[in-house]
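Yeah, one chain of the complex is gone here, protein chain that is, but the others are all in their spots.
Chain nomenclature is as follows: A, B and C, assigned in order of appearance, with residue numbering initiated at 1 for each chain independently.
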Amino acid sequence: MKKYSQTSSVIEDFSKLPFWQKYAVVDLIYVGYGLLIVALVLLSYILGMFNWLPHDPQQINMDMLMAPPATADYLLGTDFMGRDILSRLIMGIQAYFLPGLLAISISLSGGILLGVVAGYRGGTIETIITYFTNLVDSFPRLVLILLVIAAFKPDIYYIMVVMGITGVPAVATAIANKIRFLAQKNFIEAAIALGLRTRVIIVKHILWYNCRALLIIQATLGMGEAILLETSLSYLGFGVQEPEPSWGNMVQSGANYFLQGNFWPSTAPALAILFTILGFNLLGDGLNNILEDKRDK
Amino acid sequence: MNQPLLKIENLRTYFYSRSKHSFVRAVDGVSLEVGQRETVGVVGESGSGKSITAMSVMGLISTGPGVIGGSIHFASARVQKNLLEGLHKCVKVEEQDGRVMAVSKDERGWQKTAERLMRDLRGKEIAMIFQNPRASLNPYITVGEQITEAVRLHTANKSVREARERAVYWLERVKIDSPRLRFNSYPSALSGGMCQRAMIAMALSSEPSLLIADEPTTGLDATIQSKIVDLMEELKSETGISTLLISHDISVISRLSDRVAVMYGGAVVEYGPAQRVLDMGAATKHPYTAALLASVPSAQQIRDKANLQAIEGDVLDTINVPPGCRFYARCNQVTPAVREKCATHQPELQEVAPGHQMRCWRYAVPA
Amino acid sequence: MKQISVILVLALSLLGASFGASQAAESRNAARPTGGTLNYGEYGRPATLDPITSNEMISMRISELLFNGLVGINERQDVVPELAQSWDASKDGRVYTFYLRKDVTWHAREGEAAVPFTANDVVFTYNIMMHPKTITPLKVRFEFIEKAEKVDDYTVRFTLKRPVLNALAKFSFKIIPRHGPKNPLYLTRDDPFVQQPIGTGPYMLKNITADREIVMVANEKYFKGRPSIDQFVTKPFADQNILTQALTFNAIDMIVLVNPRSIAEIQGDKRFILQPYNALSYSFFGYNLRNPLLEDKRVRQAFGYAINRQEMLGSFFNGQGTIISGPFAPGSWAYNLDVQPLSYDPKKAIALLNEAGFKQGTDGIMQKGGKKLELTLMVPIEKESEAVKRVVLAFQNYLKNVGVAVKVEFKEWQSWKEDVFAEHRFDIVFASWVFDDSADISSLFHSAEIGPWKNNFGAYSNPEVDSLIVQSKLTLDHEKRRTINRKLHALLASEAPYTFLWTLTNYSAYHKKVQHVAIHPYKFFSYADEWYIPVTAQKK
Partner (left out) sequence: MLMPPKEIILNIIKELFIVMLLLLGVSFVVFGILYAAPGDQFSVLLEGQLPTAQARQEIREAMGGAQGWYGQYFSWLLNVLSGNFGTSVRTGLPVAGELLTVSLNTLYLTLGSMLVTLLVAVPIALYSSVRGHSVAISWPLTMLGYVISALPVFWLGYIAIYISIHGFDFFPLASMSRTPGENDWLYTLVPVLVLGLGSGTISEVIRNLREEMSRVMAEDYVRTARAKGASVWRHAFKEGLLLPVTQIIAAKIPFILGGAVIVEQVFNWPGMGRMAWQAAQDRDFPVIMGIVLVAAAFVRLGSLIQHIVCTAVNPQGARD
């Protein structure tokens, strides 16, 4: 049974409707959860920055190796060096925050530039850009990173630059398509007819009004990818290096004891990763549906 | 006494706007009849619910809540049934002073029964052609194959070769030049007019007893339009197939239909023999019909360059249907005598002459 | 943990020899069932398989199965005949003549007849080993040989530059066939031979799979008699955790070197035997004396006092090892037991640093003349060996407590080697040496060994040490030499060019079905031809 119901017998002004009635509940839950996660991430970033932590994440405690959760005052237990997992989790964000932002900003700025040029100019430039994106897309990210590591050194920033660049095509194509779509709708001609300057059209009308949803989504997804990528690299030994905590190298070092049935040290950070990335993805989904309001169609 | 082939009674098809959180009363209590070998034209502005009516008959309404009431009796030589048989079980409508407040619908159940009811009718008994023929043909399959499919699905010709022959025959019937060549071409390679011909061929190829033509000429340019209409006229006289013709184009309607229903805001406001309803000079005339007719240039008007009156005001907002006459807001023939009634009470569809019904207080015979 | 191997001839072993002297081949095999396959797991994948170019332990172990030396060293450190059935040395100890077995043939390449082993092969091996273009860690260890000549097909004469103690044992290097390498002059890794070697050993290389999984089959014509087990298969693993699981799930029958953290798990399992063996190796923190901060030996000593070896050994290697005080592996006769390992004494450490002129700064970091005591510790990246991580992190922690800031820098293996050995871009390294002659440390601390790709990477130079090293090399009398080495030990212990940590007890784990297992401390597979699997356990 699916129920449709009308709130009042006559609705004069729909904009007066409270927002939770305008959109599907699922989306609102998604976005809510996503925002919560984002807030948590920011919070722990700040906590880490000022070192407001239950313990010093570097403090080694040799008589308390791999303590289970809630032993002594270690809320989430300790890792293989007897360091407080909770503090390291919070601190771990530091490893991603700036590098992640770097990666995102690279792929966004690059993507926007290429996308706008391709979509707006078209012609030969567009084909050239298409070839470029295809070229970048030809590299399996992880393998490329291994090459870079071998050539230079396992440094999170190098890795994130590579990730940023490999992220460009997705953004570029998305934006280009959007612009083409708008062009079909004679949106751009109209704007030109209004005598708007190209810059204004692109920045305000195309990017801001029509692409922000898309960009936000790309950004959130990018953060998630950054975390997963670093985790994979940590497993290969090329991620953020000890003693700096990162969720990746926490899962990795914890996983050494996983098969011996000592799950916790790797599960804690793994769950952190899971919930965070889930949050980012759902945020993306929800925003997408709400801003484009998909569900109503 | 031949009973009507199709008898729609008090059909109600609603939609639900999630963002506006209220019902769109697309079709609100429509009753129609299509007799054997008869063509009934349904005319009205866009948004008047005429297409939705057609879709409801076909059971093609997929967005909720969709059809929530009424009955559609279909009686051909082979099949007699109510196309909404037993569906009321799946819907629960809560009303409050004549206005639907809530609908709870068992979508799955509805779908199941509807599919079962329609299985041996769609395409076989009732065929449909749509507006925008290009998009209505599958771009990935050749025209010929699409027609052949229909033939094999619904006629005795099961073998592929027979079916193909049949398809070619129908392509000839609809006057597509060099049909054998067209047979193998994809819709993208055909002009809009040809696509529509192909659609018609496909619809007729299964030899249905009722043809629903939903805006068959819209989106085609004028010359093509008239050609299509010619074709339909011809086929009608040849096959004598009964047709429910939906169009906003009065000229098309007037050329093809025996009877005409004028729809406004999801309801039929006038219903009767074509020549009477579409006759400008007729004494009894529904204000809306009059307005519609006035908005179409007649040969006379074109000659003495008279300027046309468009209908003032906007199409009815089918979400907030006013309590009174649906057309009241735009009506220019309200007399002080009836104004108060028009504003507050919905007029009934009443017979003003044999076989000619009207929904207007001016012609309401006091009961 | 990855090990830099300094391979100096004369293997010296203590444990491992769990059975008596080997009887004559024939009688032996009568007793043992033949057949069965032994899959053993290695962490990592072998590079080259020949005894000359290979430079990591996995390959070493394999070449032990494929090749023989002129002589071997048995569990009681006696030199025993291998390819040479007898030998004699000149009075002045500068000429050694070996009389070779006549019944030895090289593994036959398919389609070819087995070529007999002759003096030519021995001479060939020596020459190719010493050729300048040949890249091999062995070269440095045979500089004492002047020349090798063939007397007749089954007699070889080696002339030494100078008499050397225990020279005979040094002739246990593996002999390769003259018809082996494509290039008769020198051997590089491009030569197909390094991947498809043929030898005289108990097992012959059958094939190498895509995954560098190496299948070796019994050499029917082995001159000591056919080995009991039909097949040895080396299975390389990329993940140590999985390696252990593979053993417990009988995907493999033996792990050569058990990861410390898995020991407990395997100990609990009745199906397996956990066999300790002492691999004459030790771990240490090595200092780069090119850095002025580290010049003063008091600073280095301070580091020694600052760290708690006992605690680390206890909680990271569950006590499987012995703490050491000097440059010799404790197994060695050269090891000086009178020298006590430094105790854990942070106060003393701080005191020493102050002595050296360092004062605690406001940030708690020691400094001298405005220069902070901040050092980089270079560590090679290894995926799962968090044993390494643990030690270096603990080290960092200990030194923090005495006001020394240590920055840990992880590098992938190759660039680590380049930084440490070629570029000398480091302050401290954590590493371990593996010896097979614990008495010869010349290449580690002699000032002549300073330079790119030489072993004295810390550039430690001390005339006294140099002379002691030379003396010990030249002395022929064992007792004298012993005392010299004891001096050396004491001296280096106090000089502290390294902070000496411990030697770990290595554990090998294998399935009970494998019988009569004796493990050679360094070469590991020396006695593999006598291992066997009872017929009942041979299925699959």
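Here, contacts are C-beta pairs under 8 Å (C-beta built on N, C-alpha and C of every residue); 3 or more make two chains touch, one makes a residue touch a chain.
Note that the structure is predicted; figures quoted are calculated from it, not measured.
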Contact set of the excluded chain (shown chains only): A, B, C
Option from C:Glu64, C:Asp121, C:Asp191 or C:Glu449 whose C-beta touches the chain left out: C:Asp191
Sole contact to the chain not displayed, among A:Leu53, A:Ala183, A:Leu196 or A:Leu259: A:Leu259
Option touching the unshown chain, where C:Glu418, C:Asp466 or C:Glu495 are the choices: C:Glu418
Chain not shown: contacting residue from B:Ser17, B:Ser31 or B:Asn132: B:Asn132
Interface residues of chain A (partner: the chain not displayed): 24, 26, 131, 134-135, 137-144, 146-152, 224, 228, 231-232, 235-236, 238, 248, 251-252, 255, 258-259, 266, 270, 273-274, 277-278, 281-282, 285, 295
Chain B residues that touch the omitted chain in the full complex: 58, 60, 118-119, 121-124, 127-128, 130, 132, 135-142, 145, 149-150, 153-154, 186-189, 199, 202-203, 206
Hidden partner chain, residues of chain C it touches: 45, 47-48, 53, 135, 188-191, 194-195, 209-213, 235, 237-239, 241-242, 245-246, 249, 251, 381, 383, 412-415, 418, 422, 452-453, 540
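Convention: only the chains that are shown with their structure count from here on.
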Chain labels contacting chain A and also chain B: none
Chain closest to the assembly centre - both centres taken as Cα means: A
Chain separated most widely from chain C, comparing mean CA positions: B
Approximate Å spacing (C-alpha centroids) for the pair chain B, chain C: 92
Inter-centroid spacing, chain C versus chain A (mean Cα positions, whole Å): 48
Residue ranges of chain A touching chain C (in the complex, touch as defined): 58, 60, 62, 65, 80-81, 149-150, 153-154, 235-238, 241-243, 253, 255-260
Contact set on chain C toward chain A in their complex: 240-242, 244-245, 261-262, 265, 311, 315, 381-384, 386, 389-390, 392-394, 396-397, 408-412, 415
Complex interface listing, chain A residues touching chain B: 1-7, 9-12, 14, 17, 21-24, 293, 295-296
